Structures are given as C-alpha cells and as structure tokens.
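Every protein chain except one is present and positioned as in the full complex.
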Amino acid sequence: MKNKLLWRTTAAGGAPDSDVAEFTVGNDYLCDSRLVQYDCRASIAHAKLLLKMGIITKKEHAKLVSALKKIILLHKQGKFAVKRGDEDVHTKIENFLVKGLGKTGRKIHTFRSRNDQVLVALRLYCRANLIEAKASIAGLSSALSSLAKKTKGVKMPGYTHMQRAMPSSVQLWAGSFMESLSQDLLAIDFALRVNDENPLGSAAGYGLPFRIDKGVTTKELGFSRHFKNPLYVQNTRAKTELVSVFALLQAMMTLNKLASDLMLFTTKEFGFFSLPESMCTGSSIMPQKKNYDVLEIMRGNLGTVSGNFASILTNSANLPSGYNRDAQLNKAKLMESFDVTLSSLKMASKVVKNLKVNKENLESAASAELYAAEEAMKMAMKGTPFREAYMKVSGKFR
Amino acid sequence: MKNKLLWRTTAAGGAPDSDVAEFTVGNDYLCDSRLVQYDCRASIAHAKLLLKMGIITKKEHAKLVSALKKIILLHKQGKFAVKRGDEDVHTKIENFLVKGLGKTGRKIHTFRSRNDQVLVALRLYCRANLIEAKASIAGLSSALSSLAKKTKGVKMPGYTHMQRAMPSSVQLWAGSFMESLSQDLLAIDFALRVNDENPLGSAAGYGLPFRIDKGVTTKELGFSRHFKNPLYVQNTRAKTELVSVFALLQAMMTLNKLASDLMLFTTKEFGFFSLPESMCTGSSIMPQKKNYDVLEIMRGNLGTVSGNFASILTNSANLPSGYNRDAQLNKAKLMESFDVTLSSLKMASKVVKNLKVNKENLESAASAELYAAEEAMKMAMKGTPFREAYMKVSGKFR
Amino acid sequence: MKNKLLWRTTAAGGAPDSDVAEFTVGNDYLCDSRLVQYDCRASIAHAKLLLKMGIITKKEHAKLVSALKKIILLHKQGKFAVKRGDEDVHTKIENFLVKGLGKTGRKIHTFRSRNDQVLVALRLYCRANLIEAKASIAGLSSALSSLAKKTKGVKMPGYTHMQRAMPSSVQLWAGSFMESLSQDLLAIDFALRVNDENPLGSAAGYGLPFRIDKGVTTKELGFSRHFKNPLYVQNTRAKTELVSVFALLQAMMTLNKLASDLMLFTTKEFGFFSLPESMCTGSSIMPQKKNYDVLEIMRGNLGTVSGNFASILTNSANLPSGYNRDAQLNKAKLMESFDVTLSSLKMASKVVKNLKVNKENLESAASAELYAAEEAMKMAMKGTPFREAYMKVSGKFR
Partner (left out) sequence: MKNKLLWRTTAAGGAPDSDVAEFTVGNDYLCDSRLVQYDCRASIAHAKLLLKMGIITKKEHAKLVSALKKIILLHKQGKFAVKRGDEDVHTKIENFLVKGLGKTGRKIHTFRSRNDQVLVALRLYCRANLIEAKASIAGLSSALSSLAKKTKGVKMPGYTHMQRAMPSSVQLWAGSFMESLSQDLLAIDFALRVNDENPLGSAAGYGLPFRIDKGVTTKELGFSRHFKNPLYVQNTRAKTELVSVFALLQAMMTLNKLASDLMLFTTKEFGFFSLPESMCTGSSIMPQKKNYDVLEIMRGNLGTVSGNFASILTNSANLPSGYNRDAQLNKAKLMESFDVTLSSLKMASKVVKNLKVNKENLESAASAELYAAEEAMKMAMKGTPFREAYMKVSGKFR
C-alpha cells in the first residue's frame, strides 16, 4: 500500500485519467489552501472522538494532534500550499499524516467522510470571516459617526428621483449608512446562527452505522448545537452558503449606495465632497484628470457578489438530494464574495475618514425650493387643509 | 379645485401626457389593488396622529375612520379595484375621501408622503404574508412528519453523486425536508424582524419639519419599533424587500429539492413513489402517459423567485440615495414571489399527503453494496486502520 | 365521449384534482390568450398537411380553416379569451373545433402534439414581436438622428469616471445611441434567424412514426427551413427563448444607458436637458417637484428583462432532455420581456423627440480643462515625446 493515495481520483479502481483529474479539481485547490487551518482544527476534534471511542490510543492521539498542529504552523509559514496534484486539502493532510505516522495516520478517517470535512471546514471558515465582517462594519460605522459629528449642522439638499427635494444634512446622510449597517449586522448574525451547527458525524449524508458522541466535536469546535438530520446537512451546501453570501450582499448594497452617492457628489457639477489626491487616480492620456476609481471598484463589487449568488443558486437548482460535486464550484464563489466584501468594508472606512466636505457647495445647493413642503405644512398647522395649502404653494413654482 | 387629482401625473403642472402616465403606471395598479386594506389601515393609524396633533377634530377623525373602513369593506366585496387611470392605490383612496368628505379628506395627507404610504403598506403586506408562509411551512412539516411515521422502517438507498451510496430510509429522507423547513423558518423570522419597523414619519426620506409622536402609529399598527433614520427608510426599498424574497427563496430551495427528488423517484426506472392519477396529467398525443406536472411547476417556481431576486437587485444597483421610481417595479416581483412560494408550499403538503410509497421497489433498491462502508468501519472497530479496511473492502468491487 | 376534454388534466385517467389544475395552469392562461392567432395560423397550416395526407377531405379542410379564421376574428373582438378552466389555448381551440365540427374537429390533432403547437406558436409570436422591435428601434434611431441634426455644433463635456474628460458634443452623444441600436439590430436579426425554423412534425420530441411532408407547413407559415432533429426542437425551449430575451436585453442596455445619462443630465446640478412639464411628474408632498419618472421606469425595465433572463436560465438548468413542464413558466417571462422592451423603445422615441436642450449650460460646462489632452498632443505633434508633454501639462493642474 502506497503512502500517497488520491481517494477521489484513484479509489474508483482505475489508473487515474489526468485530464479528468485536472478538469474536476480545476482551481479548487487554491480555495483549499485557505482551509488548511480549519481542516486541521476539525481533525484535532475528530481525533478526540476517536480516542474516546477506543479507535486510537492516547499515544496515537497525541501524535495526531501534534502533527496536525505542525501542519497549521507550516501553513502559516507558507510551506503547506495545496497543489493541483494533491487532489484537495483533505487528501493532502491525510497523506501527510500517513507519511509521518504510518498506521496511526491511516486511522484518522475512521467514522468520517470527506463531505464531513468539507462541511465543517467551510462552516469554520464562514464563522471566522463573518466575525471579521462584523468588526469591519463596526469600524465603518464608527468612521461614519465621526463624520456626522464633524459635520454637525452642515446643510445638504435631500434628493428624490435625483432631484432636489427637502432639506437634509451631512449628518442625516451619514446616519443613513450607519442605520443600513445595523441591518447588515442582523443579516450576519442570522448567517452566524445558521452556520453554528456541527456537521461532523453526518458522514456521506446518511450518518454512521455506529453511535458516536457528537457532543465531543461540537464542544471542541465551539459549535452551539449539532446537526439533527444527516441528509439535510449535505443538502445545506448551496442553501446555507447562500445565507452567508446574502449577508455579504446586504453589506455590499450598503457600500454600493455609499459609493454611488459619492461618485455623484464628487462630480464637478455637485462638488459636495472630495478625496485627497493620493486616493485618486489619473488618466493615461488626460493630464488634468483626477478620478475616483476607489469608489468605482467598491460600487462594482456588488456585481461580483450578486453574480456569485446567482452562480451558487443556479448550479444547485433542480438537483436531487445528497452530495453532488457541482457544489465544489460554490467554494470559489463563496470565498471571492467574502474577499471583496471584507476589503470593500475596510476601504470604505478609509474613504469616509478621508472625505473632504465642501461646506460652501453643500449649503449653497440647499436652495429655497427645498422648503416648499414645509411652507405647505405650516399652512396646514394653521388650519388650511393640506391639499389646498399644497396647491397654493405649488402655484409659485409653475 | 377639482375633486379628483392625480398627484404624480398632474402635480408637476402640465396637462398630463397619457402615454407617459400609461408607461409609468404599467401594471403596477394590479399590485396596488392588493394593498388597499394595508393602505387603509395605515391611514386609520395616521388619522389618529392627526387628531392628536390637532390637525383634525374628533368628528373629522370619526368620519375618516369610517370612510376608510368602508373602503376595506368595498374592496373585500370586489368593488374597489384600482384601475390604471387611478394613478395608484394611494391617490384613489385620497380621492375617495376628498369626494366623500370634502375639506376633511383634503387633510388626510398632512405630515406624510406617498413614500411613507407605500413603505408602510408593503411592510404590512409582507408581515401578513410571511406569517402565512410560516403557517404553510408548519402544515408541510406536519405532512412530512406523518409520512415519516407511516413509513417507519422502510429502507431506501441513500445517494451521493446520484449513485447508490449508503443505507437510508424514507423516514430519514422525509426528515431532511423537515429540518430544511426549520431553517427556512429562521429566514422568515429574520425577514419579519427586519420588516417590523414603522416607516411613518419618514415623509419623502428627510423627515418632517415638525416633531410628531411616532409612537402613535407604531402602536396602532402593531410594529415593535419605529425607524431611526428617515433616509435609510427610503433606502430600504430594494434592500429590505430582498430580505423577504431571500426567505422565500430558501423555502423554494427546499421545495425545489423535494420536487427534484420526487421527479427522479417517480420515474419508471426508480419507481419508489407515485401520486394518484387524479394528481397526474396526461399527454395530448401519447395515450399511455401519466406525468407529474405538479412537481415540475413546483420545481420551476424556484427560477421565478430567483429571477425576481435578480431583478430587484439589478434595478437598484448603482443608484444614489433617496427614492428612485425604479423601485416601483419591485412590487410586482415581490408579490409574484410570495404568490408562487405560498401556493407551492400548500401544494407540497397535498403532494406529501397523497404520496404512495412503493415499499417493494424501495427495499429491493437498498442493495448490498450500500453496506460496504459499514463493513470497513466494523473492521476499523476491531483494530484494522480504516484505510487498510477500506482498501480490502474496495477490492471486492473492482 | 364528451365534447369538452382537458387533455392535460383528465387524460391521465383520474377525475381531475382542481387544486392541481389551478396550480399547474397558474397564470399561464393569460399568456395563452396572446397566442390565439398564432395557434390558429399554425393549425390552418397543419390542416393543409392533413388534407394532403388524406386524413381529412377537402370539405373537412374548408370547415376547419373557416372555423379557425373565425376564432382569430372572435379573438380580435375580445370574445375568445382563454380562461383558467380551459386548460390552455390549444385545448380551448380544439374543443371549439370539436364542438362546432364534431368528428372533423376530432381529426385536427392527428400527427401533432401540444409541444408542436406551443413551439410553433411561440416562434411565430417571437418573430412578430422581434420585427416590431426592429421598427421601434428604427423609430428611435430616427429621433436621435433628428436630435443630432438639431443640435449640430452644440458642445458638451465628455465624461469618464463621471468626471469631465474631453470635449464632446450633443451630436456625438446622440450618435453613440444610434450606434448602440445598430448593434442591437444585429442581436435581433440573430434571434430572428434562430427562430426561423419550423418545429411542426417534431411531435413530442421524438418525431412521428410516419413520414410527413414538413415542407407544407414550413412554406405555409413562412419559415425558411424546418427542424432537423426532433429532440433538439424540444430542447430549444429555454435555450432559444433566451436568444430572444438576450436581444431584448441588449436593447434595454441601450435604453438603460440613455435613461441613466438623462437622469444625470436633467439634475439641477447638471441642467443639460429637460422634458416638458406634461411628461414630468409631481410629488404628493413637495409642491415644487418636477420628476423624471418616465426615465426611471425606462431605466428600471432593464432589471425586469435581466431578471427574466435569469429566471428562464435557472429553471432549465440541470434538467434532462425532452419536454419538462417547468418550461411553461418561461412563457410569462418571455412575454413580459417583450412588453417592457417594446414599450420602452417607443417611450424613448417620445422622450428624445421632446428633449429640451439647454445650450447655455452645456457649453459653459465644456470648460477649459477638457482641452488638456489636446494640448499635450499638440506638443507631441511638434516633437516632444508624449509622456514628457503629458507631464508638463499635468503640472498645471496640481
């Protein structure tokens, strides 16, 4: 028996077809490199279960834990990247254990499937990144709060239909994004809750023929509950991943609105805000140019996340229960969604912190017609039915 | 001053262009007909505020409430449908009040905007329909639970990659959908929570120039809180609507999986389940046919809801803050999403209740190779490292 | 044998379940009402084939043709609307023929399936509407051409990154949409070509057991070729429908850009263009307001068409060959896409024809910095390497 085995590509019995292997792995190995620490942590928890069940001895357990911790360290040092030929992160780690620990390594996969591993690693990945998103949202909210304080009293026109509508203020405008972020936090908390379930023990989606104490890994990995139905665990792949992507999408909608506003308000014609030249970009042909590319990329990242949402949804539509490998493709889409949302949130904080407020332009734009509704309402306060008041004031503008 | 005024189409001062009116209203009046009761209830709440603020007298208040209740009644009797020429439900109702109550009717719009009205009506609509979705989910879950009990002990192959994998059971299979529905309830609760906020008083998105007691309408309409930032209220249009549609999408993913499974399991080749002939459909050309169209429409409704999700998202992308009329188009998409999801949930209950279980086919399909993993695990229990056990058992199948 | 039969709902043998019938038909009967003339025309062509094959006599043929023409007339008079209880347009028409012509009516369905009928009716529908789209595009292009002529010589700033970039003109701007529409015509021609294939004779997707002369109906209906593979004909449902929707999407992208530009250029801050008050809309609360709702609905219609595209795609993904009833749901999405695109194209012509050009604002916005690139290029013409020239000019703006 060889030390290195590729379970997916060789276990079916044939000599593996390298075209098929390359095609099916695709770029997934790049995603898998980002799951090393999560897979190792889950394997450490699983080893504890195996110890408890008498599959491995105390000594074997210690060796496994030590080897898995070493992998985490190697990975941090950039020495454990998953390569296409490794099949995937799970096979690579198991092969590492088998190579280093021999027989003991060959025991680690008792009572679990690769599906178990993928699921638990992805949930740990999502948890860590959702928590990071919350921190970034808090940072952006704090930057907006500072802006609101700094600009207290600065008037600004409020727009509807992109036309001047009613009096507003920079503070009100900044506050709308703070409130939007509050709602985004609810979406993230919902995603955290849905992810907060230990899938280990679901095996290939039909559970195990022997009773195991799921509480061991649940506690070890900090989940607050374990799964109830092993088949549903498999069926969560796209469905629960979309819960995370949806939460990111909500945050990106907030940032898309912020960037869209700023792109408009930094035009020469509006001139309400600007960014320092160091944050702007020039043109290759027009020497006078100062562009807000940073806002455009932030704005455009909404399309990335929404496309990923559509992609995950489409490739899971109309498929029967149980693991289908199409789900592998979700991984890259999920990770890209986290990447662009997290980087956009951070960049948005920097943008808000560096925003220059052109008070003069803002206030001169808060022109008299913004007060037309107020005028009609004052008449209503004094007894004129509102519709009559409205018509009277309206007459002044025709 | 005429009794009937179309605020959108005439208030800008010109004689209204009928092509423009037809184009901008589109089919939205059909959606608006479904909001009559919600707009009236919100207007009743608003009247209470106007009474408290001294804008209307007790007598005027009583007249308004009575007229609004009459509209609700007329609508239930099918006598208050919004027509294209009415502009929208809000204008139609206000014109009805002005026509019936004269001066008093002209006061109802004091301190509110149409945006206020649209938002509150949509939130009340979503709340009612989300609650109905919860009830339908409970009904389906109960049908699944009965199926699980009825089929206790009936074996079934578990599939991965659409190939027979491990032993499963009808009970386990049915249970996976019950668990899926539990998660869907979480999504609906999240949507309910996000919708549970009184938008009245946000006016055109920039609040009112006078302080009003928002608690009055909040209490009256059963919201648990009122909005904090009036601009964000406007900016929730697509963003919060997507929260509802996402919850529906999660439920439709559950139903799509159920329908996909059943389409496979009712083929001649699988033959695990069937439906009574009264629920099947025939062919116009093939006399022998018995088709499961009911499952196909259920399956296909996922595409409807996901397309609507994409539509709402795209038409709000890259737009600046404040109301933009593009949002009107979301209404039809939101309502269609509720319609198909609610009807699919109900139909799914009926399907599950009428499902005939072909025990013989199910058990004969649960063939011996499903126990290969168990065999390897048993060897692992007795001391053979799992990987060695796996290879030994694997050899039998090559 | 009863005169009225519902093939789908009763032919499977059972007493039809009314919930299932209502659920599966859904709102499709509304779409079907719009296919009456196309189904009749295809049936007239099919009758000619049956005559040639000796299935019906000359007399029977004359009766069928006359009855089908009568249906077309009745439909034009609004007297032949398909109702939910009719199952679908095809069954309704066949039942009408059976009721009126007895035995002769019972022959019309020889050698064809409902799938045949749906496909041919949809292709005729698409052909007619694609041709109408071409005419509307020509109309809009002509309106843009008039605008370009009328504004000859009027300067305008050219923007990149939403910042003033280089000198442009209203003529150049209008010309960009004319050119965009030219490309859209190519997409429509592609869609016309793909639809230009007679599907009759494909039956349920597996052809007929007898040879028929497909040339008869091909010629009669004005198709330039007939299908080659009957199974592919069925598999075109979503695939070819998406070709039409894609062509509409291209046109809507043109209109979305036009509307987005105009929404920006009609703001108070830009002030380049305006529309007459009769084409604008007012606010329910702000007496001064003049909004461009007509542009917002036009802009938002892109989301509708793109959502429909996503919907059709998702509900056909991962499905096996042969007709699947999920495809029925595409019909409403296809028709809505045509409706909003055609009405938007017409409205765009009206908008362009009524556009008021504010020459003063346009020219004063074409400020000096737009000529920075020209200055650098002039230096390059005289021998300074462009990059050096660029840096020199650039220095003036920092």
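We call the chains A, B and C, going by the order they appear; numbering starts again at 1 in every chain.
One rule holds for everything that comes next: a residue touches a chain if its C-beta (ideal position, glycine included) is under 8 Å from a C-beta of that chain, and two chains touch if they have at least 3 such contacts.
If you're wondering where the values come from, they're calculated on a predicted model, not measured in any experiment.
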Quiz item: Which one touches the absent chain: A:Thr266, A:Ser283, A:Ser321 or A:Thr384?
Solution: A:Ser283
Exercise. Pick out which of C:Lys59, C:Lys103 or C:Lys152 touches the chain that's been left out of the picture.
Key: C:Lys103
Exercise. Tell me which residue among C:Gly100, C:Pro167 or C:Pro276 touches the hidden chain in the full complex.
Key: C:Pro167
Exercise. Could I get the residues of chain C that touch the absent chain, sorted low to high?
Key: 1, 5, 11, 13, 55, 98, 103-104, 106-111, 115, 158-162, 165-168, 172-173, 175-180, 183, 186-187, 190, 193-194, 203-210, 228-232, 234-236, 238-240, 242-243, 246, 249-250, 253-254, 256-257, 260-261, 264, 299, 302-303, 306, 310, 313-314, 316-325, 373-374, 377-378, 380-381, 385-388, 390-391, 394, 397-398
Exercise. State which residues belonging to chain A touch the missing partner chain.
Key: 7-17, 19-20, 23-24, 26, 90-91, 109, 112-114, 203-204, 276-287, 289-291, 293-294, 296-304, 306-316, 324-329, 333, 340, 343-344, 347, 350
Quiz item: Residue-wise, where is chain B in contact with the chain that is not depicted?
Solution: 160-166, 263-264, 266-270, 277, 282-283, 285-293, 296, 310, 313-315, 317-319, 326, 365, 369, 372-373, 375-376, 390-391, 393-394, 396-398
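By definition in this document, only the chains that are shown with their structure count from here on.
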Self-check item: Fraction-based call for chain C against chain B, same above half, different below
Solution: same
Exercise. Please compute the C-alpha centroid of chain A, do the same for chain C, then give the distance between them in whole Å.
Key: 36
Practice problem: Find the geometric centre of each of chain B and chain C from their Cα atoms only, then give the gap between the two centres in Å, rounded to an integer. | Solution: 28
Quiz item: Which chain A residues touch at least two other chains?
Solution: 160-162, 165-166, 264, 310, 313-314, 317-319, 373, 390-391, 394, 397-398
